[in-house]
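This is the structure, below, for whatever I ask next.
Excluded from the complex is one protein chain; the other protein chains are retained at their positions.
A, B and C label the chains in the order they appear, each numbered from 1.
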Amino acid sequence: MSKYSAFSLARHALDPDLPWPRAWRSPEPKASYDVVIVGGGGHGLATAHYLAKNHGITNVAILERSYIGSGNVGRNTTIIRSNYQMGANTGFFEHSLKLWEGLSHDLNFNCMVSQRGQVVVAVSPVQMDVFARRGNIMRLNGIDAELLDRGEVMKLLPYLDYSKDARWPVCGAIHQPRAGTARHDAVAWGYARSADMAGVDIIENCEVTGFAIENGKVTGVETSRGRINAGKVAIAVAGHTSHVAKMAGLRLPVESHILQAFVTEPLKPIVHHVVSWGAELFYLSQSDKGGLVFGGHIDGFNTYTQRGQFAKIRDVAECAVSLMPFTSRVRLLRHWGGIQDMTPDGSPFICKTPVKNLYLNGGWCYQGFKATPASGWTYAHTIANDEPHALNRDFSLDRFEKGNELDEFGIGNWTYKQ
Amino acid sequence: MRLACPHCGPRDYSEFRYGGDASKQRPPHGTTGHGTGDLQTWHDFVFLFDNPKGPHLEYWQHVLGCRRWFTLTRNTATNEVGEPK
Amino acid sequence: MTFRRLPSGGRIDRNRPVGFTLDGKRYRGFAGDTLASALLANDVTLVGRSFKYHRPRGIMSAGVEEPNALFTLHDGARTEANMPGTIVDLIDGLTARTQNAWPSVELDVMGINQLAAPLFQSGFYYKTFMGPTKGAWMFYEPFIRRAAGLGAATEAADPDRYETRFDFCDVLVIGSGAAGLAAALSAAGGGGRVLLVEQDSALGGGLLSEPEQDGWLQARLGEIRNASNIQALTHTTAIGLYDDNMVVLVERHDHRQPDPAKGQARQVLTMLQAKAIVFATGAIERPLVFANNDRPGVMLASAVRTYLNRFGVAPTGRAVIATNNDTAYAAAFDLAAQGVEVIVADSRTEIPADLQRRNSIEILAGTSVVDVKGKNTLHAVLDGAEQRTITCDVVGMSGGWSPVVHLTSHGGIKPVYNAAIAGFVPGGFAKTHSGAGAVMGTFGLNAAIREGAAAGGGSIAIAAAGGEDRPYAIVPTWMPPRRKGKAFVDFQNDVTAKDIKNAHQEGYHSVEHLKRYTTLGMGTDQGKTSNIIALAEMAELRGLPIEQAGTTTFRPPYTGVSLGAIAGRTIGGHFRPTRRSPLHDWHAANGGVFIEAGLWQRAWYYRWAGDTPESAYVKEMGLVRRGVGISDVSTLGKIDVQGPDAAEFLNRVYVNGFAKLPVGKARYGVMLNDDGIVLDDGTTTRISETQFYMTTTTAQAGEVMSWLEFLLQTQWTDLKVQVASLTDEWAGMAISGPKARAALELAFPGVDVSDAKLPYMGCLDFSFDGVPIRLLRLSFSGELAYEVHLSADYAISLWEHFLKTGASLGLKPYGLEALASLRIEKGHVAGLELDHRNTLDDLGLGKMAGKEKDYVGKALRQRPMYQAPERWSLVGLELLEPEKRLRGGAILFAKDDKIEGHGRGYITSVTWSVELGKTIALALYNGGLKHVGEEIVCAFPLKNELTRAKIVSPHFIDPEGKRLHA
């Protein structure tokens, strides 16, 4: 009996000796697979799930150097939304949000997809125009969006600083009611369990250390647990994209930067939305456990250490207290960092590479968690068909050569700029 | 993190501005024509990064201080900072 | 009665009684008490309900590791949730409330959760709440959220004040136990600046609970007080270690009840840069895992001892001490000395002989406490050679000690397992770090002192303490001795030994999965008492040695820190610096209304023209179009570019040529980034062969300055050019309108400002009243216009001079809104068009670029898609339906397009055109000016608007530029 339900829960409650099955096995790696996925983060695991579900490809291994979910899927601020205005992004992220909406059912694993709405607070009339453009594009693409004036924001978020003392005024906001959060770890585990049930081998503590490439075609990987042959190899290692791609001789438009995240002590429900701020990059939501989970900008320099600078921690706390003065008395419980794969234009890659049968998924910047389902979906398609899905066609490596950047945030082609 | 400005000496990280990979060679000025080979050179220079896990030669500016731009090597796996140039 | 205050003893000040309330009920304690010790003294043992099962909970510890005894303190805007009573100094009038229980901790209704407990095993929520429909979680979530969370915060703004500061020292000693005191004294002997920080309210660490060592302690404290180079701070926690020896300290003044009105801070955060750091953070005792080990009255053995010796609070009758190691005997002896009947259940079969010396204590070897029964009275069930149930007031447990390795590993060094002490110790130290005392697993007092002295540099001898160190022995026990009943590992998050077993069964094997699946160690205590037990249990289940299982990652802060302390005073109005123009005071005093523009405050409009921006800007525009206005443009970036190669340099950074710009002439220039995207625009004037005066947009001034410095200092080091910012040195004011020249003539009598002397794009430097003036004939509005630049010191004076001399012409000030609208009429691009996504051609400026010369961005602006004919480029729009509106952010469609998707462009800027008497806009449109004359649809679905407009040239007024040249 492997299906999760209230019923199975009750049966186990009545019979404490009835063992729960393992969520996923930990098999020894086989000598060869049709597809080897490098990286057991959200994207790698989702890709395996959709390879099996959508394309019937199950002779698949996911190789994870540590424990699954040890990367950014396990350390992000869990915001999901589809408020994108630039070309391919709009459809891609909306597809993702639609998949989120059915994900717990699809996986038979409660990912706690909480569509509590995201409110982005604008601090100037000009910013209202910028938000309006985004909201209009959303509406024109069938995505929910509302423009709120100051009064409406006051009703929704009574705890913001509306005083004269505020450095920047609250001018209004853009609101996506369907946006929200999801339980990050559950996403990794749910995809893992589902892929595992379909026959995929999830191999933890197995680091990829090289690629076997013959005549421009990849034939397998070298790992800390020996050589594994593969028909196709798919990279999905987020912050380590450059590092792993280099093993295949690729040099990419990616830099690795640390983004920090924060959680406070658990409190009774007080913040009922995802709240973001237009003054500086700042976003906060309350986890179901009660902690306020929040973050800001990347620290702003290349690093693979998962520790941040205190100066940035101050910036973020200053945002929290300035936007929401009550947070001043709330205590920070823990802060950590994740390594983000930043691209010049802020948009990702889901594409083929110059090496045949080697595929790339990376460059997720601030937005890879919300992308997880659609990323897995389109990456699986790309791998299965050796050509991109309509939704990820523009997420190609050659877009900078062509001048086809997707600069969603209007910060220009400068990865470390904030 | 503390970085040493070659003019002012060691200072807190918050006084600096990061300038990215300094190992890349900017194509010389005056050589930009209209050919595509040129485009490739510039594309690689602007868009591709080694992004190493280990020693990284990089630019910093002492932006709140003497405004000097300089380079130093920092280990991206440990954040250990070397001497400035 | 189970606890009472002893008539004497302890470190409390019995002459200073202190009143406080819990849940509205009044109690008394003494200065020197913590909230927890005072409650125990009042025999209040039930102080909360647990997170998930709502089980009754009491006080477990006497320190920062407390998982249970969390209170909400204070009222109103000062409400503070989840404070461990064990670290709250008792102050007069303190109000505390219990948490997570309704209507009261005694009668908590949610206690029925305990009945359903089998359903609530770890991770249960991942397995249910998924049906019946797709969005079902949205139905369940509010219930789960309400049940979760611990205390409640208030929505009110915090009235208190917080301070942040920087500091430096030679040696930082963290922890003031015997090891830390020795380290600080020894380091001070070396002459450096020593900082000793202690989170507790007093220096002394574990010694505060050891009356027999008080002599040694007092002697050392005296030496510390007398050492001029030691600064010792109590109530100060080292919360984290950051790169390059930055340690962040938080000092709490809550107990002093600081007055924010007097500038006193409730908490002070110090970013300390230490040359060397000694970690003397001690160790924390672990509980034992047995059924119902969470009952109120079950405490850490060391806590029982601390309450007894430091606070003079003792159990009234009988105590059971459960242990697997030697240290709990100290509590047993001290209790016995107070006349408490003590039974020691030691799970070890062999007990060191020297511990068996007291016949007043019953010692049961090979015996474990396996369960605790009873609701109001404790009945400890002992299992060993025989089964016994003992009714008692307290069960003091000791499962061994976990060194406080947290800070030592913040820098990335993982702790390692030391089997001799059954705990993790630092896995090594960076060059300038060292450790001493219990944190190293050194549990002997004199050994700790020696280690401290050595860590501090060993420059002076530190006196030894009385008595001999005895070896420390432990036979670790991790698993509960019996299966039945809830045996807690993480008390705060209600994680039991059974949950760990389940997690193992389901494959959540890695310690990180275990943590995330069960939430073990994720509470406010961050698993200080539970983490090691849990990972040891998991290792045992997996058949791995503990060292292979490893620990989860220790992360800052060591204990919770209010966000207020981190933000300090950089909040509210001081959140980011405010930048003010040299003319600011005039605007403020003369009806200027300000608007934020980045860090700047700019004059948005003036009251003379109206009371709302909508009404005022139109009037101000009219002033410029028909008369003359004056506007503050001091926020423009201004850069002095000097040197023999200045012309060559500008020729490289601007797309258009500057090499041949004549002296005394200005030119409009555009800069690209290397990628071919427009970076900035502005006018640059040649002052001499080797000197230029560059202006940039307000928004990009800093960026451009840094970029120029970058190029000169790192890329083109052969160019002899110096750049210096003049943004603060010079003020700028625009005099615009058909009567602008007349205004200048009135203002500067005797200065020839004729068209011949000062033609369009000309520059005139002269001195007025002894003050150098730079007069540039530039126009942003499209009218005859000038910019006057001068030393910022004289800005207001000259501005007033203009207003006075220009009064006959009707000269008045106009603000940012009018400025921005005038430029729309003229078709000049600005911030909304320069949004880092547009190329030169998109903005209709492609023709400016030099064909022959090289310039920054030249190569990459030629990428295929940057040259594609269907790119969105600058057009003008005229509203065709006067009763409707055009709005910024509207999406554009061709007349017959289906209104969906991304459209063919969007509106960047909109204004009412005074000149044309209609609404106009600038927009980016697919194919741009090819479509002039076409009717299009502007969609603004956010307001359900569809509006017809016509594409026109963006140069709405005076396209030939006659006015500029007038």
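Basically, a contact is a pair of C-beta atoms (placed from the backbone, for glycine too) under 8 Å apart; a residue touches a chain by one contact, two chains touch by 3 or more.
To be clear about the criterion, contacts and distances are computed from a predicted model.
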Quick one: find the hidden chain's UniProt protein name among "Sarcosine oxidase subunit gamma family protein", "SUF system NifU family Fe-S cluster assembly protein", "NADH:ubiquinone oxidoreductase 30kDa subunit domain-containing protein" or "Sugar ABC transporter ATP-binding protein".
"Sarcosine oxidase subunit gamma family protein"
Of the chains on display, those the missing one touches are B, C
Taking the full complex into account, find the residue in C:Y794, C:Y866 or C:F956 that is in contact with the omitted chain.
C:Y794
Per the definition of touch given earlier, which of C:G263, C:G428 or C:P545 contacts the omitted chain?
C:G263
Candidates C:D23, C:E540, C:E729 or C:D958 - the one touching the absent chain
C:E729
Please give every residue of subunit C in contact with the chain that is not shown.
163-168, 193, 262-265, 271, 273, 568-570, 574, 576-582, 584-585, 600, 634, 640, 642-643, 720, 722, 724-730, 768-771, 791-798, 801
Which residue numbers on subunit B touch the omitted chain?
6-9, 11-12, 14-15, 62-68
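Note that in this section only the chains that are shown with their structure count from here on.
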The pair out of A-B and A-C sharing more C-beta contacts is A-C
Centroid from C-alpha atoms only, then distance subunit A to subunit B, rounded to Å. What do you get?
29
Take the average of all CA coordinates in subunit A, do the same for subunit C, and state the distance between these two points in whole angstrom.
22
Residues touching two or more other chains, restricted to subunit C: which are they?
242-243, 246, 271, 412, 675, 860, 863
Numbers and ranges of subunit A residues touching at least 2 other chains:
305, 307, 309, 344, 401, 413
Touching subunit C in the complex, subunit A uses residues 4-6, 8-10, 12-14, 16, 19-26, 66-67, 69-70, 74, 85, 87, 90, 101-102, 104-105, 108-110, 112-115, 123-126, 128-137, 139-142, 145-147, 158-159, 161, 163, 165-169, 183, 185-186, 189-190, 204, 264-270, 279, 286, 288-290, 305, 307, 309-310, 313-314, 317-322, 325-336, 344, 401-405, 407, 410-414
Which residues of subunit A touch subunit B once you look at their complex with the stated criterion?
240, 242-243, 246, 251-256, 300-305, 307, 309, 311, 344, 400-401, 413, 415-416
Subunit B - residues contacting subunit A, complex
1, 12-14, 18, 20-21, 39-40, 43-44, 46-53, 56, 58, 74, 76-79
